[in-house]
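Every protein chain but one is kept in place in this view of the complex.
Right, subunit A next:
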Amino acid sequence: MKQIEGVMYQANAPKGVDPDGIFFVQVDPAKCEACGSCDEVCATGAIQAINDDGIHAVVDPAACMNCGQCLVNCPYGAIYEGVSYVDEIFEKLKDPDTIVVSMPAPAVRYGLGECFGAPTGTYVGGKMHAALRKLGFDYIWDNEFTADVTIMEEGTELIQRVKEQGKKNARPLPQFTSCCPGWVKFAETFYPDLMPNLSSCKSPIGMLGPLAKTYGAHETHTKAKKIYTVSIMPCIAKKYEGLRPELADSGFRDIDATINTRELAHMIKTAGISFNSLPSQQPDPALGDSTGAATIFGNSGGVMEAALRLAYEVLSGKKLDNPDIKVVRTHEGINTADVKVPGFGTVKVAVASGLSNAAKLCDEVRAGKSPYHFIEIMSCPGGCVNGGGQPLDPEIRASLFRSTVAQINKRFRARKVTA
């Protein structure tokens, strides 16, 4: 076990194993104070009291969606991660025969700075690319590029589904997004009858892995078998996704390693890089350049807004003058909207933030009562910016400890003064 940005990690880098058997998050019974914060935030009930003292545990990986909301909300730091590729990545970076490729997700650049003292949410995309170069990554590719690809693929799929309604073998509506790995496992586990509604598109990282080893290898004249792809995510469930046996379409494992924002911060610190004094740098263009539509994937409602920026133009044939579609932006709960597209009609959409809200929309679809064309679901409330792999909210631990201590100290001092 090692501590990384306030969270304990097991140095376990699984290869070729069934991810269904792995505990990606688990409770250290010695640190659990039986407060129950974790089972309050868990939508499935996978984390629960296992004895009369109220000590908690993830009872079985089959019921855990690996979202890590229990971990980021535990005030005692009692929940640890079961998988970390950090040591392996350091080895690969040293190996001159391995071409190591970085693939950071949108939300990472809004959390990473916090580990280096920046205020909450500070954008550090340029510094992040510079840090990855300094760490020795051979290509600075970016998952935001494949967020743009996802919009092209998933938007086209949605338009196809809408057009084929009423025909034979039509794929059903609503179409669900498939970017969030916690949600995908949730659908497979609790709503397998709705799998035909899930977009067949891989998530952005599921697309960047195989593109890196085919298109990327071709563009850079690199042998695909030398490429080692590192997915950098605000997420714990992405570690599960990276191990899915079906993600091997490039002829190799599409994703070789997955780490999260906290682990990237740890790597930068371990390498002795002075993050705050780094210049702002661009990614390598072929699989690196991206748009605002890609970066908003990090927020709940972002995939929806980005997809609508495409669907509006394709369906209406007109230019969308103001790309802000604020009605779908979601902070918590469920958000629904009717988006009027000229020459087409109304596109009915819904966005769910958190899996218990997702279940409500799923029940509606299952009952045949869902009026929507397109539904976006994010497992973590607020979206990836609040992912299980992001830097911890200092308030969650401070609120319990520091403010209690501060209050007691204040009363103690106040009493002394008046005495």
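As a working rule, a contact is a pair of C-beta atoms (placed from the backbone, for glycine too) under 8 Å apart; a residue touches a chain by one contact, two chains touch by 3 or more; residues count from 1.
Note that contacts and distances are computed from a predicted model.
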The complex's invisible chain, by UniProt name, from "Sugar ABC transporter substrate-binding protein", "Sulfate adenylyltransferase subunit 2", "Ferredoxin oxidoreductase" or "Twin-arginine translocation signal domain-containing protein": "Twin-arginine translocation signal domain-containing protein"
Per the touch definition above, residue among A:Cys201, A:Val349 or A:Ile377 touching the missing chain: A:Cys201
Residue of A:Val59, A:Leu93, A:Ala224 or A:Ile334 in touch with the missing chain, whole complex considered: A:Val59
Sole residue of A:Gly45, A:Pro172, A:Gly345 or A:Pro371 that reaches the chain not shown, by the stated touch rule: A:Gly45
Interface with the unshown chain - residue positions in subunit A: 20, 34-36, 42-46, 48-49, 52-54, 59-60, 62-63, 73, 106-107, 110-111, 119-123, 125, 145, 147-149, 151-153, 155-157, 160, 178, 184-185, 187-190, 192, 195, 198, 200-202, 206-207, 210-211, 214-215, 218, 246-247, 249-250, 285-296, 298-300, 302, 306, 309-310, 313, 320, 323-324, 329, 331-332, 356, 359, 381-383, 385-386, 393, 395-396, 399-400, 403-404, 407-408
